[in-house]
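Can you keep this structure in mind? I'll have questions shortly.
Every protein chain but one is kept in place in this view of the complex.
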Amino acid sequence: MNSPTGPAPAAPAAPPDPALSSRALARRRRREALVGFAREYARNRAGLLGLGLLLAIGLLAVTAPLFIDQTHLTITGAPGESHEPPSWQFPLGTDNFGRSILDLVIWGARVSLTVGLLATFVSVTLGTLVGVTAGHFGSSGGVGGRIVSTVLMRVTDWFLVLPTLVLAVALAAVLPRGTGTIIIAIGLTVWPPTARLVRAQTLAVEARPFVERARALGGGHAHVMGWHVLPNVMPVVLAQTTLLVATSIIAESTLAFLGMGDPTTISWGGILEAARTAGAISAGIWWYIVPPGLAIAVVALSFTLCGRAVESVINPRLKGQS
Amino acid sequence: MTTTPTEADEPTGAGTTDVPAPAGPTGLGRAAPVATYVLGRLTTAVVSLFAVIVAGFFLFRILPGDPVRAMTEGREVSAEQREELRRQFGLDQPLWQQFLDYAAGLVRLDLGISFQYREPVVDLILERLGPTILLAGTGTVIAALLGLFLGARAGWRPGGRGDRINTAVALFFWSVPTFWLGLLLIVLLASGRGFMPGLFPTGGMVSPSATGPVETALSTARHMVLPVLTMVAVIYAQYLMIMRSSLMDEKGADYLVTARAKGLRDALVRRRHAVPNALLPTVTLIFLNLGQVVSGVILVETVFSWPGLGQLFYSGLRVPDLGLVQGLFVVFAASVILMNLLADLVYPLLDPRVRP
Partner (left out) sequence: MTSLLDVSDLRVTYSGSAGDVPAVRGVDLALDPGDTLGVAGESGSGKSTVALALLRLLPASAKVTGRILLEGEDVLQMKWGRLRAVRWVGASVVFQGAMHSLNPVKRIGDQIAEPLLIHELVGPARVDARVSELLEQVGLPASRRRDYPHQLSGGQRQRVMIAMALACEPRLIIADEATTALDVMIQAQILALLGRLVRETGIGMLMISHDLSVLAATCDRVAVMYSGRIVEHGPAREVVHEPAHPYASALSAAFPKIGDPGSRLAPRGLPGDPPDPADPPSGCVFRPRCAVAETVCATVDPPLWPVRPDRDGHADRYAACVHVGTGPGSLGHAGAASGSGGMSGPGGASDESGTANTEETSR
């Protein structure tokens, strides 16, 4: 990936120290930009809270195999009785097979976070590609370019209007069941807002003088898009990515709840589906239902808080809103 | 007004005639832009609908490879039965023929036969349309009113205490999965276990014991409370956020200073001047996000066993009954496109600037 600051726009007018190579200078500028970003971000209390929660949950998910015995997560190796209420041994009680719900929820974070992040990656890549292409050829591509741009945006709008869940469920229903399918189903349906946003940002970047200079110096489409536009739309993409992870995690749990998930893995949505199938809802077994949903809500909220914090750092107009 | 001497040094009339057509332009001059506008929107909608039809075919006939195998997986079905099913669904025909049959069927409002119910999909859909419209309509209207009201208050004083509380609550509800909220409400208010009595039914639309129209209506209302509550909780948050940010965009507008200078109270400045302007982008976005309402309906109906299209969709997915799911896919997508068309046609009534 390219450097976030980009080479041309801030070309140093007078290097402070001639002994420094331009590369070292660029590295230093990047580091300074990063420090500045971190300092601004740290002022946002909600953003810090979200980041802290995410780090804690991520750490739990990664280290889960160290303190959870995987045989206890199988139906046959369940350590407790069916539907035990919370106790010292099982702080969140047990499910209908006698498995510890706390263990299930911690283990479920692994799948939910993985799917959420990968699906976001797919959709952000797709959205950025479509957005940059549509924006670039819309502003500088002649008649053919404008047609490409218009068609891309029409397709985006079509996807934007369509009910995301219906499309994702349909995809998940017809493709072979599995975690990969879920990632594809979510990734292919939640990209349109990213594409719109990136296109708008691309148009704004392309209107700046350094892009014109690059074009006048003979920079081709690929050069302009990859070298000048992409690094400059990256901040917006970053904020959008963070917000999109929340959407993707909710989508993952929803698909799993509708029975589209991989039945062999444990995910938060899957636990809730199992709870419903086992009749825990009408039986009022709240400890089977509250923890997984709360986990989804906390992770989604944390990503949202982080995303809004990043947004407010990038876009000063939003400051003081959160 | 009679011409006063001072009028002489103003080139009278120049100010009033430099814009053509002050009132009553010819019928043709008025009708042509309207027709162009409506035609443009209609074309877009038709192209979108066609794309939905193609997508439906691609998703359910081509992507699964062999739809019959996908549907009968894990069932005891003989090879002859499979062949029979293939013939029944027209899968023995070449692809283009299949597409033409499917498209022609759609034009005749024939969505095929449900594998699971052995009934025309259209009949199943029509049967369940009413409950879905009742639920989705009630939920959307309440959510929109609540979201717009709270959003207008939050956006007027961004950063204030009311705004912070409102935004925090909205963000929380936005982060909560719809279906989980429904499950929680059932456990809390309907299951009758634990510390709360079962105030509301856990699912369904009418209790079987209800007789007569009044009793049926009351029973339906009681069954609706929790599903509607769930839908509202999840949808209102985005309406709030949209309204809030578009009101914040209006806050710096010059015409608000004018309104204040005229001596209007703050509340009137907001209600009469800021909100009508902020509503315009909000309405567009609300219609653009109708897909979310569809998603919400599917989940809420599934959780509360509400006998509507969403639950039908879920039951089709579990089999999987691809014919039924395909039909519902087309119906859901088409309804969202039609609602957006409606929004496009209604929008000029709200905003005089785009009035053709």
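Think of it as A and B in the order they're written, each chain with its own count starting at 1.
Everything below uses one rule, namely that a residue touches a chain if its C-beta (ideal position, glycine included) is under 8 Å from a C-beta of that chain, and two chains touch if they have at least 3 such contacts.
Here the structure is a predicted model, which is why all the values come from computation and not from measurement.
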Q) Of the chains you can see, which ones touch the chain that is left out? A) B
Q: Check the options B:R41, B:R222 or B:R260 and report the residue that touches the missing chain.
A: B:R260
Q. Which residue from B:T138, B:S207, B:N277 or B:S305 sits in contact with the chain not drawn here?
A. B:N277
Q.
If the hidden chain were put back, which residues of chain B would touch it?
A. 1, 4, 6-7, 9-12, 14-16, 18-19, 22-23, 253-255, 257-265, 268, 272-273, 276-277, 280, 350-353
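In this section, only the chains that are shown with their structure count from here on.
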**Q.** Mean-CA-position distance for chain B and chain A (Å)
**A.** 25
Q | chain B contact footprint on chain A (complex, rising order) | A | 154, 158, 160-167, 169-171, 173-175, 246, 250, 253-254, 257-260, 269, 272, 275-276, 281-286, 289-290, 292-293, 296-298, 300-301, 304-305, 320-322
Q: Spell out the residues on chain B that touch chain A in their complex, using ranges where they run on.
A: 47-48, 51-52, 59-60, 63-64, 70, 158-159, 167, 171-172, 174-181, 183-184, 186-188, 191-194, 202, 248, 288, 290-292, 294-295, 298-299, 302-303, 313-314, 317-318, 320, 322, 325, 328-329, 332-333, 336-337, 340
